[in-house]
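Here the complex is missing a single protein chain, while all its other protein chains stay put.
The block that comes next holds chain A.
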Amino acid sequence: MIHSLDPRMNRLGLPETAPAAAKPALDQFETYEVFHQKKEGAPFVYVGSVHAPEADLAFLFAKEQYSRRFACTGMWVVPTSAITVTEYAGDTESAYDTLPLLPRSAAPAPVDESVEQEEAYAAGEEDYDIFHLKKRGKAHQHVGKVRAASPAEALQVAKAVFGEQRPVVNVWAVRSADVLHSEDDDRDIWATTTDKKYRDAIAYKVQDRIEKFKAENPQA
């Protein structure tokens, strides 16, 4: 039995050695990508992934993992498998330049305000959220929505709408229906996040104590 300095460990009665637990192959959940909003009106920015069995739990894990410490006003969670990714371009290029051309029949509908939304939806179109990576090593950021009938078409429409922006190192497109959004009511979740001052470096006024010690102990 393991003899630990930690009484809780001793209560577990852990064996000294044990064969490695045989895990079934891929005993792990699917992955979700997480985006957060730092403050009201700011764009949603990619923060990382979580493993979860389904979207609601992914949201719960994401909240704990990515909005535990710093200010947050909103969070989106998307199954990794739902995201369409372009090639990566260089830091001065645009990933839109290397998009494969769609066959003619699937050419993107012009982005025209006169096209009624109903009509577009009737034609099998849906909303897609578009994210850009502006610089390698930084994080993808939400740039807006487009309407399209497929992810490939969504990227073409995005090129027409956002293609002027430069640089665009990488683009993600995801069907808006696949994005789990925090609701406005959810914002209470984060109301007290920044109140926990013991998690701020600034809460530790250690220098005062050091100075006092040095004044009282000049020989130290």
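Methods note: a contact is a pair of C-beta atoms (placed from the backbone, for glycine too) under 8 Å apart; a residue touches a chain by one contact, two chains touch by 3 or more; residues count from 1.
Just so we're on the same page, contacts and distances are computed from a predicted model.
Engineer: Match the chain absent from this complex view to the correct UniProt protein name in "Methionine biosynthesis MetW", "1,2-phenylacetyl-CoA epoxidase subunit A", "Proteasome lid subunit RPN8/RPN11" or "ABC transporter permease".
Structural biologist: Of the names offered in "Methionine biosynthesis MetW", "1,2-phenylacetyl-CoA epoxidase subunit A", "Proteasome lid subunit RPN8/RPN11" or "ABC transporter permease", the absent chain's UniProt record gives "1,2-phenylacetyl-CoA epoxidase subunit A".
Engineer: So one chain is hidden, and I want to know which residue out of A:Ser49, A:Thr73, A:Ser94 or A:Ser182 touches that hidden chain in the complete assembly.
Structural biologist: Missing-chain contact among the listed residues: A:Ser49.
Engineer: Hey, which chain A residues sit against the chain that's not shown?
Structural biologist: Where chain A meets the chain not shown: residues 2, 4-6, 8-9, 12, 14-18, 20-21, 23, 26-31, 33, 46-51, 53-54, 57, 64-65, 68-70, 79-81, 83, 85, 87-88, 90-91, 133, 136-140, 169-170, 172, 196, 198-204, 206, 209-210, 212-214, 217, 220.
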